[in-house]
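With one protein chain withheld, the remaining protein chains of the complex are depicted in position.
As written, the chain order gives the labels A and B, with residue 1 at the start of each chain.
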Amino acid sequence: MHVSILKGIARQASSVSTTLLGLLALTFFMGRMLPIDPVLAIVGDQADQATYDMVHRQLGLDKPLYVQFYLYIRSMLSGDFGNALFTGHRVADDLLKVFPATVELATFAIMIGVGIGVPLGILAAVYRGSIIDHVARVVGLLGYSSPTFWLGLMGLILFYATLDWVGGPGRLDVAFVDSIPTHTGFMTVDALWEGDMDVFWNAVSHIVLPGCILGYGSMAYISRMTRSFMLEQLAQEYIVAARVKGLSGWAVIRRHAFRNILVQLVTVITLAYAFLLEGAVLTETVFAWPGFGHYLVAGLLAGDMNAVLACVLIVGIIFIGLNLITDLLYRLLDPRTR
Amino acid sequence: MTAQLVVEDLQVRFHTARRVVEAVRGVSFTVGREKVGVVGESGSGKSMTARAILRLSPPQARVTAKTLQFNEIDLLASTERQMLKVRGRRISMIMQDPKFALDPVMRVGDQIAEAIPADRRGSRAQDRERVLAMLDSVHIRDPKRVYELYPHEVSGGMGQRIMIAMMLMPEPSLLIADEPTSALDVTVRMRVLAILDELVAQRHLGLIFISHDLNLVASFCDRVLIMYAGRIVEECVAGKLAHAQHPYTRGLLASLPRVGDTRARLPVLTRDPAWLSS
Partner (left out) sequence: MNATFRIWLTADVTTSPWQARLQRAYFGWRRLSGNRLTMFGLAVLVFLVMVAALAPLIAPEGYDAQDLAKRLAAPSAAHWLGTDDLGRDVLARMVYGTRVTLMIACLVALIAAPLGLLIGTAAGYFGGWVDIVLMRINDVFLSFPGLILALGFVAALGPGIRNAVIAIALTAWPPIARLARAETLTLRNADYIAAVRIQGASALRIILRHVVPMCLPSVVVRITLNMAGIIITAAGLGFLGLGAQPPMPEWGAMLSSGRAHLSGAWWISAVPGLAILITSLAFNLLGDGLRDVLDPRSDS
């Protein structure tokens, strides 16, 4: 059993490394597509030829393309993403600072997605054709069709400006910013760590709206997949056999049907988590949430290719990583694949 | 012999958007502590009858009957809660293909243990002992190893024996076997049937044996019911099958190959539409 898992991992590793190489090639290529001369961007158009040549050499642009690519790979893999012109810091440092904010938001969103999506999907499957099924379908359809950034704006108008039920943009009210030391970078966790309940509730009130809106899309996807998986299992013979044994309908669902969809569900949830990165870009922009997506957009609007390409690369790596994890989980959890 | 199960005028109907499909049209029979075979082709309604007895028909089905009585329990009037006490403990069913009828992600031993009714459960160790004893009674060698296996790791014959063990675990008094050997190799079939025979005799169970194989049923059961298009067209003692009256039964018998047969061609059964409305 262990040998086959190791062999599977080895095969995955080789295909992953080629994909990774391709990823690096793509971002490298994107960096070169610029219609702007990167040297001019640094020296300005008043500089003389000598300065131009010096910077040209410094950036390594005089070397052949494959050497440049090799240098690029080396620096990317060692975490040296260059400097972000618009913040003045190293991109790597910036990323370390903004990532926790996005992870906190994404985690909140996925909890909503799973917490509502899975039960909804199960109910929609068990009571197929009933009003619950139709409601789930409509809710899901709207989830696929709504632009999250618009929902965010509408949500802000309704729940913040009009009803004042939630906090506004940003992670905390201005008064609370920087009032507690950073331990994990997760505002809610840090507040609990410090025992500061005011900050905690403020952080919660700020994360609720963007988290719910981001989570809505995940919920639509997860509930649809759960329903589909559940329907597939409920049509199987072993479900009837379990009922013949004297188990009640819900016991059968809990102990048999649900356990059979777990593997597929885990895959779906991991994928949904990855897609949250995409949703985060615009949601963070709307809510001025200082996370990864906000950083990417800011870098883009400032024309900072280092920052943008580093972000794109990181997302690609995360995606590949998450796909690897789901493959591994599938292999581990399903006894039939061992 | 006193009847355990009394079925009178059982009907199972499916109401689709366009028309009503009658899967079972007025079936009546009784089963005591004996082996009753039900023979019919696909679509004759035999499985539907079995599911109706356990009230496990598909949700779109409507089940009606004049009587559907198991000892003191009126099965038709029972609520789902009451049926939970009937299924397994009083009436049980083994199904056709253990590959599909066993949960693929649960160990077989745990699945058998799950069949022990809640009020008879002991500690985990005690339940495990009972399961091992049950596996032993279906002649599985090395029950300790088999307990830990998953359904895809056991062969067809062993899977069916596991199913028998699982469905007899709650100690029912009536067992329905829905095509228990149809998915098995011929060589394995006889062994599984022998085990079934032994257990039925040991525990004085009533048995409803559903199959499409007339020869098999005739040799195994005490009485035989022939079903066609949702009705029972013939009922007789197994030994007296040669004296069957209904043209369908006679047609079935005639089309079976026999050792020492002198016929050049086997007759093909011709269906008479009149049989649909007898």
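Basically, contacts are C-beta pairs under 8 Å (C-beta built on N, C-alpha and C of every residue); 3 or more make two chains touch, one makes a residue touch a chain.
In this text, all values refer to a predicted model and were calculated from it rather than measured experimentally.
Chemist: Need the list of shown chains touched by the one chain that isn't shown.
Modeler: A
Chemist: I'm checking contacts with the chain that's been left out. Which of A:L96, A:M154, A:M197 or A:L332 qualifies?
Modeler: The missing chain is touched by A:M154.
Chemist: For a quick check of understanding: of A:M33, A:A50, A:I131 or A:A175, which residue touches the chain that isn't displayed?
Modeler: A:M33
Chemist: If I consider the whole complex, including the chain that's not displayed, which of A:A13, A:M54, A:V67 or A:L141 touches that chain?
Modeler: Considering the complete complex, A:L141 is the one touching the chain left out.
Chemist: Footprint of the hidden chain on subunit A, which residues?
Modeler: 15, 18-19, 22-23, 25-27, 30-31, 33-35, 141-142, 144-147, 149-151, 153-154, 156-157, 161, 228, 231-232, 274-275, 277-278, 281-282, 285, 296-297, 300-301, 303, 305, 308-309, 311-312, 315-316, 319-320, 323
In the analysis below, only the chains that are shown with their structure count from here on.
Chemist: Taking each chain's centre as the mean position of its Cα atoms, how many Å separate subunit A from subunit B?
Modeler: Here subunit A and subunit B have centroids separated by 52 Å.
Chemist: Which subunit B residues qualify as touching subunit A in the complex?
Modeler: Per the stated touch rule, the residues are 51, 54, 56, 80, 84-89, 92-93, 95, 97, 100-106, 114-115, 117, 150, 152, 163, 166-167, 169-170.
Chemist: Can you list the subunit A residues touching subunit B in their complex?
Modeler: Against subunit B, the touching part of subunit A is residues 236-238, 240-249, 255-256, 259-260, 263, 334-336.
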